[in-house]
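Removed: one protein chain of the complex. Kept in place: all other protein chains.
So, chain A:
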């Protein structure tokens, strides 16, 4: 793989509220400081992270905002006063005894790009806490390693490092309703309304990352490939965790995974169990029913089981009309969408309080998190692609590079260089856009149909074709040439003889 050296610069501001300045501060505020860390992936790939910190004290407006009653209000008030460029972070330090943060909570991470950090007494403790927060809000060594997963030697990767969706220019999201028993259930789902109300805000926020297209379908008589077990104690049917992997394939054949688009497809399935198998619960490994009644498969999508309540009277006429509670369903599907992209909130230390992003689906710093990972992944992909293209050209000497392929290669190189420069300046947005362009150009150049090595003949094949054609023709010509040479030589000798 080609050597990649990237410097990720995160511009940060650390703002000390009144009464929070640690006693052992070496220099008077305001001052700038830089912290660098190296994330080395393999011998030829190294990513250095550089946090450019600007320490200052609060302005009057910020002080007023920090005097709010709760952390959430403070965060909302501080939002207009912050630097909101992509990739930047602002940390507000509040005194150790401040009541802004609840008991036991040392860090409050807001919806945007700021956090409230409780001072830790000494500068060192504060800096340690700040480092933790910045890693959660921007990138960690493992998230970068996951983005560069095809360069990491296999033994070092954690087993779930390669489960996030690969960076792509677009994704297609398909919502499917599976109704295996239309005789018993007539299921109505207002998918259009749900998409407009709940899914669109999330996709609008993610539109920076990629293009999304959404479609939906209803499939009748689509059964799960697995028969659930009847559990007498709970008088319900159970699907155990180890039978879940076999559920997806029989269904996938009927999903018609997008004949139209070349983008990766994310399938979200809502399964309404048959009347004879209701209610159906999914069991986790310990045997407890899962609260969401849903599971997902990395890089594929998710399935949720929606149980229909049994009718009050056993004589109720079939089919039962079911109105799906789209909000509950979308809560699960959007959570699965987040997990597919790798945005999990589970690995956060317990003393952190993360603000819920609400209907937008993800916080600004989570978007940054995605952008950092995707930018690094794109840059690595481009360098590998261009290097292997160069190796292909070395191997097949007589390949013809068309002009448009050449221009795509130049464009890819220029874009990736600008992406690396922008990253080293801390401009995440520009870097991401440049990396996207670089990936598009390099893929177009590498996968150009004219580069098939079958079309370029090595020299020995050329000989093999032309020799049988020209050799018989050449024999009389060569013999005549020989005769001519002999005659000329003879004629030259003759005048000397004839004398």
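Just so it is clear, a residue touches a chain if its C-beta (ideal position, glycine included) is under 8 Å from a C-beta of that chain, and two chains touch if they have at least 3 such contacts; residues count from 1.
What we mean here is this: contacts and distances are computed from a predicted model.
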Candidate names "GPI-anchor transamidase", "Auxin-responsive protein", "Sorting nexin" or "COMM domain-containing protein"; UniProt protein name, chain not shown: "GPI-anchor transamidase"
- line: Contacting the left-out chain: of A:244, A:266 or A:370, that is A:244
Query: With respect to the chain omitted from the figure, which of A:99, A:234 or A:388 is a touching residue?
result: A:388
Task: Please pick, from A:298, A:311 or A:349, the residue that touches the omitted chain in the full complex.
output: A:298
- request: Write down which of A:115, A:187, A:269 or A:282 is the residue touching the left-out chain.
  value: A:282
- prompt: For the chain left off this view, which of A:139, A:175 or A:198 is in contact with it?
  reply: A:198
Task: Please give every residue of chain A in contact with the chain that is not shown.
output: 149-150, 154, 162-163, 166, 193, 196-198, 200-201, 225, 241, 244-246, 248-250, 252-253, 257-262, 282, 284, 290-292, 294-300, 302, 304, 327, 330-332, 334-336, 338-339, 344-346, 356-359, 361, 384-385, 388, 391-392, 395, 446-455, 477, 480-481, 483-484
